[in-house]
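The complex appears here without one of its protein chains, the remainder shown in place.
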Amino acid sequence: MHDSGKIIGGLVIFVAGLTFPFWFTLAAGQADYRPDPERPTGQKHCVEDTAYMKAWHMDLLDHWRDEVVRNGQRVYLPDKRWPCSRDEDCTGGFCQQGICRYDMSLTNNCLECHRSRARFCDRCHDYLEVKPYCWDCHLAPEEE
Amino acid sequence: MKAAVSLIVVLALVVLAYLGTGLGQAGFIFGIVLPYLALAVFLVGFVSRVLGWARSPVPFRIPTTCGQQKSLRWIKHDRLENPFTAWQVIGRMLLEVLFFRSLFRNTRMEMHQGKMTHGPSKWLWLGAIVFHYSMLVVLLRHLRLFTEPVPFFVGWIEAADGFLQIGVPVLYLTSLGLLAGLGYLLLRRLFIAQVRYISLLNDYFPLWLLLGIGSTGFLLRHFVKTDLVSIKSLTLGLISFSPQLPEGVHWLFYAHLLLVCTLFAYFPFSKLMHLGGVFLSPTRNLASNNRAVRHVNPWDYPVKVHTYEEYEDDFRDKMVAAGIPVEKQPQPAAAAEKE
Partner (left out) sequence: MAKATFDQMEYYDPQQIAAVSHRPPAGGWMDTPVEFRPGTWIYPGKAKHLEYLGLPNPRDWAVTDEDWKLPDNWKEIVLKGIRERLDKYRSFKVFMDVCVRCGACADKCHFFIGGGDPKNMPVLRAELLRSVYRNDFTTAGKILGRLAGGRKLTIDVIKEWFYYFFQCTECRRCSVFCPYGIDTAEITMMARELLGLLGIYVNWVIEPVANCFRTGNHLGIQPHGLKDTLEFFAEDIEEATGVKVDIPLNKKGADILFVTPSGDFLADPGTFTCMGYMLLFHELGLNYTWSTYASEGGNFGLFTSAETIKRLNAKLYAEAKRLGVKWILGGECGHMWRVVHQYMDTVNGPADFLEVPRSPITGTVFENARSTKVVHIAEFTADLIKHGKLKLDPSRNDHIRVTFHDSCNPARAMGLFEEPRYILRHVCNNFYEMPENTIREQTFCCGGGAGLGTDENMEMRLRGGMPRGMAVRHVQEKYDVNQLCAICAIDRATLVTVCDFWAPGVKVTGLHELVANAMVFEGENERKLNLRLEPVDELREEAGNA
């Protein structure tokens, strides 16, 4: 008594399940899709380095929220000391003693440059199946 | 000692990943060559191991019965603990595979003032359930990095797993479950004298390896963040067979990946094959209907038996003397002499 049919059937299911990402993605034909978030034009820099923002922006926003809500502190001094001579250099922030500083606000700061949630935030978030709860409270400017 | 050796092996793998990708430029090997190799070894190894088991037949139907048999109509048959039909077997197997039924029965023998008790003991069951289900959920959650578009259920799993909404990104319960389950399994192996006595290197190594995978993964999510879009571009490249090595990914990611590759390659040669074996255990996956449905042994062969004729030849005179009926009457001594 070998039950070969059942065992081979089981193996087929197992291998099919295990290789699910392969055939699912290839069947969807989107394996070479890479998200391309819309970058604001005419701006010099974000509050921190792009590489840092890619990995850590959620911590930054989380930190801002706590500072504002819990400590009443609204001014952010970036780790990266962007030198400036006037407010326009600071991309939405303000220049003080030759260094950019920012208002710790998603709506009033971040979303001033990144005006579309769909074309900026969601592109990577959808790609990585991330569902931040920013939007439970905030609205993106273009959706207003 | 065995625990220390296997821990050192796992740490050495982490160091290797650091040397290769943190200091060196061996991303191609760690990010592309090894994953392909590990997956190939896993698939071929797993399938051939199961087929190896399948090649050996099941000569006898030997279920361990853990409930009332099906006999007289008015006696309640325990369908799941003593299955009689294929569907009942499936039910029993589902209980075994999904809920670790047998382990749930676990008892602990204790002596109190000369009295022996066998009380229930569920810790091992709990630790095993927590670890295995956390592992499953963690694997499913990882689909977000391996599929495009990401299938709908992954989002559901993430939402359920992170429902406490602690931290950014949210802390998943199964991240903790995985580490806690593994930690428990390791600690009991180290501190229960009997379990330590039976433990081999092969028992500690997978535990350390999985703990390594879990903790590097945990670090990457919460403490050593790196650009996930780049990582997903690597994985999608791998699964579409056009791999490209992204720039600027933290070496810890490669350590995580190397440990995962090690697990995959090690799997088919280890006790972790219980994943496949649990389905093939003849004491669980057979119906106990032996007296109703004949089971055939493919290698059955004729054996030398003591036939009734031989038996009667041995004892005929005594049987006749005792008045026990015989097939062949003994020849009277006189008649035998004449011939």
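Residue numbering begins at 1 within each chain, and the chains themselves are lettered A and B in the order written.
Everything below uses one rule, namely that a residue touches a chain if its C-beta (ideal position, glycine included) is under 8 Å from a C-beta of that chain, and two chains touch if they have at least 3 such contacts.
Just so it is clear, the structure is predicted and the values come from calculations on it, not from any experiment.
The chain not shown here makes contact, within the complete complex, with B.
Interface note: of B:103, B:126, B:171 or B:245, the residue touching the hidden chain in the full complex is B:103. Touching the chain that is not shown, out of B:36, B:153, B:241 or B:269: B:269 (per the contact rule at the top).
Here one chain is not drawn; of B:58, B:173, B:229 or B:245, the residue touching it is B:58. Summarising the interface, subunit B meets the missing chain with residues 49, 52-72, 74-76, 78, 81-82, 84, 96, 100, 102-103, 105-109, 111, 114-120, 124, 128, 192-203, 269-271, 273-274, 277-278, 280-284, 288-297, 299-300, 303-308, 311-312, 314-315, 318-319, 321-325, 327.
One rule holds for everything that comes next: only the chains that are shown with their structure count from here on.
The geometric centre of subunit A is 39 Å away from that of subunit B, both derived from CA atoms.
Of all residues in subunit B, those touching subunit A in their complex are 43, 46-47, 50-51, 53-55, 57-59, 61, 143-151, 154-155, 158-159, 165, 167-169, 225-229, 232-233, 235-237, 239-240, 242, 248, 276, 279-280, 295-298. Every residue of subunit A that touches subunit B in the complex is listed here, in rising order: 1-4, 7-8, 10-11, 14-15, 18-22, 24-26, 28, 30-35, 51, 54-56, 58-59, 61-62, 124, 126-133.
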